[in-house]
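The other protein chains are all here in position, but one chain of the complex has been omitted.
Letters are used for the chains, namely A and B, taken in the order the chains are written, and counting of residues starts over at 1 for each.
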Amino acid sequence: MGNSEDKPSAASSRSAGEVVADEVRRSPALALIIFVPVVILLERILPDAHTLLFLVSVVAIVPLAALLSRATEAVAAKTGDAVGGLLNATLGNLTELVISLAALQAGQHLLVKASLAGAIVTNTLFMLGGAFFLGGLKHHIQEFNRVNARFQACLLFLATIAILVPSLISEVDQPPAPSVSQDLSLGLAVLLIVVYALGMLFSLRTHRELFASVGHADEDEKPWPLGLSIILLIGVTLLVAMVSEIFVSSVQVAAEHLGMTPAFVGFIVVALVGAAAEMTTAFSAARANRLDLSVGIALGSAAQIALFVAPVLVLVSYFVGPEPMTLQFWRGAVTMMIVATIAATLLSNGGRGAWYAGVMALALYAIFAFTLFVLPPANPT
Amino acid sequence: MGNSEDKPSAASSRSAGEVVADEVRRSPALALIIFVPVVILLERILPDAHTLLFLVSVVAIVPLAALLSRATEAVAAKTGDAVGGLLNATLGNLTELVISLAALQAGQHLLVKASLAGAIVTNTLFMLGGAFFLGGLKHHIQEFNRVNARFQACLLFLATIAILVPSLISEVDQPPAPSVSQDLSLGLAVLLIVVYALGMLFSLRTHRELFASVGHADEDEKPWPLGLSIILLIGVTLLVAMVSEIFVSSVQVAAEHLGMTPAFVGFIVVALVGAAAEMTTAFSAARANRLDLSVGIALGSAAQIALFVAPVLVLVSYFVGPEPMTLQFWRGAVTMMIVATIAATLLSNGGRGAWYAGVMALALYAIFAFTLFVLPPANPT
Partner (left out) sequence: MGNSEDKPSAASSRSAGEVVADEVRRSPALALIIFVPVVILLERILPDAHTLLFLVSVVAIVPLAALLSRATEAVAAKTGDAVGGLLNATLGNLTELVISLAALQAGQHLLVKASLAGAIVTNTLFMLGGAFFLGGLKHHIQEFNRVNARFQACLLFLATIAILVPSLISEVDQPPAPSVSQDLSLGLAVLLIVVYALGMLFSLRTHRELFASVGHADEDEKPWPLGLSIILLIGVTLLVAMVSEIFVSSVQVAAEHLGMTPAFVGFIVVALVGAAAEMTTAFSAARANRLDLSVGIALGSAAQIALFVAPVLVLVSYFVGPEPMTLQFWRGAVTMMIVATIAATLLSNGGRGAWYAGVMALALYAIFAFTLFVLPPANPT
């Protein structure tokens, strides 16, 4: 660890190619990046091979998400704590955001909503459960700072409820008129973004010590040069956008061929792909007995989806795509989000982790996935 | 503080006028009391100026509620701990009760139910959130006794669920026959009052030390003479009743003019007005870093609404007004009450307060208010 940090000047003279090659050595999953040009070529040659395009694009997004996450961290590390924290907090779910934007442009609101709901459930059940399970296999009982975890779980609960209000309140006999539903969603989106901005003020400025441990995940990695990081950040974002577009245009036909509904694809596939990079960090932190960090990443990322990604998509939907998107989720999604949030609250409330707690959370995730596979939403918008 | 208590004899010779004048100096909001005679006169002169009557009556109730709260405390302070505690516990929501009785007499069950639901949500989100926010602006992190807070939150949760049972269980395809619904509400009302009586036995007799700090809010205030306190208590209650009647008779037409539904008026306006006095105490306690007291007032008052005010109104509705009232709330109200209670449980569970926790609770309250404004209950009974 000391060694690698002794030579920042040498590091900063590395080229983009060397950096990527270096990263691939560190995390072999990055080798999947070869599928990025493959899928772009395939789309030109075989534009109607939807199932193939769907599968290859999913595989291609995984390494891009990892690179995006690393580039964001590298820029954040160079720009100082305040701006860096802001970047990390804003771009932490960039992959998710870019995929959702592509779906929004194609007017696939159900896919967007399913991926939002799925991201919250995946972060709270799969990521948290996986961290408890993998950490618990190595360590008998893992203690973590339950005061901070509880505070963050409380914020997550409020955030989740906030985006669910239109769905919860409007569950009346006759659904509200579309225009009312849109006004409500627009007003809420603005309010949520204000709350999110205040949350950044809170976590980055006034109470940063509460969130201190999060973000120092990989202390032993080589620093990237700033210019390169920014170029990578922009370049990889563009690549994610390109691959997402292929993904979105192929998903409907491909899902049908594979026997999956768009709701299932959004809820499970997009959510897992979008969170892949953070999951790696959360899982290795749990193995290293740093469950605080895992809990922080999982709860923080879920809160970000609810308070930032979802309302931004509502606002953007007024300019992109055929018609504005509301925040109304189908009932099953509402139930799953609330259950997942309460489960995360209980898991992080105890202050202790063990492998079986992880099994229970993962089982709940499996039950949700299985149910969604067997029983797609009847009236999902 | 010592000084004012050295001369109780001098204090007790003060007249009612002096006492009120003294109070007005201490809390300038009491000067609004001038609107009490104004609204009573206005109602004689302009009985059809509903919007004006509505606005002035709302303003007139605020100082009356504050005086009522002070008079109750003064009587309680003079009559010894047991009787005093009983008085405080029973009359703590007297304003709310008197307004609701006026609405009951006018047969406006929706207004009554909205103000009950609103009182629980206002106490748990607005009062608790405001206390966290205002306290947090002054103090970085506020620690409070989480064991007591958790105990009270647990009681509040059970109390809220108890009044919601008829609404929760009866959510079947075909709603129950009105007579069944009435039997159920009547039985529950009796049971809830028994539970409330046992709760007073618990908090005032067997386990009073758990609730000890609550009620010593303003130790530095001048004591009122007992006779005067009782006269004020009775007199102010009568004034609240008179103003409430004007308020209730004008609310429907006025709300329409102002673009508000009766549900919104009950949920937001009546609840805020009814809780104004307690809110002042809770907020200044939070500023003085006594978050225990704030949490106790907020949760205790909400539990009192659920366990005492609501069932008393059901029982009274058999003698007052056109037809008996049930405990069935519309679905949005049920959701908001449960969410508010869970949020209060989480907020008080942590044992730590900070300004952003308050922001989140206030944002949730704003979301509820906004939703209710945009989307009134469809079938609110």
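Everything below uses one rule, namely that a contact is a pair of C-beta atoms (placed from the backbone, for glycine too) under 8 Å apart; a residue touches a chain by one contact, two chains touch by 3 or more.
The structure displayed is predicted, hence computed values, not measured ones.
Chemist: Out of B:188, B:305 or B:340, which touches the unshown chain?
Modeler: That would be B:188, which touches the missing chain.
Chemist: What residues on chain A make contact with the chain left out of this view?
Modeler: Within chain A, the residues touching the omitted chain are 140-141, 330-332, 335-336, 339, 342-343, 346-347, 349-352, 354-357, 359-361, 363-364, 366-368, 370-372, 374-375, 377-379.
Chemist: Provide the residue numbers of chain B that touch the chain removed from this figure.
Modeler: 147, 150-151, 153-155, 157-159, 161-162, 165-166, 168-174, 176, 180, 183-184, 187-188, 191-192, 194-195, 198-199, 202-203, 206-207, 210, 345, 349
Note that only the chains that are shown with their structure count from here on.
Chemist: With chain centres taken as the means of their Cα atoms, state the distance from chain A to chain B in Å.
Modeler: 42
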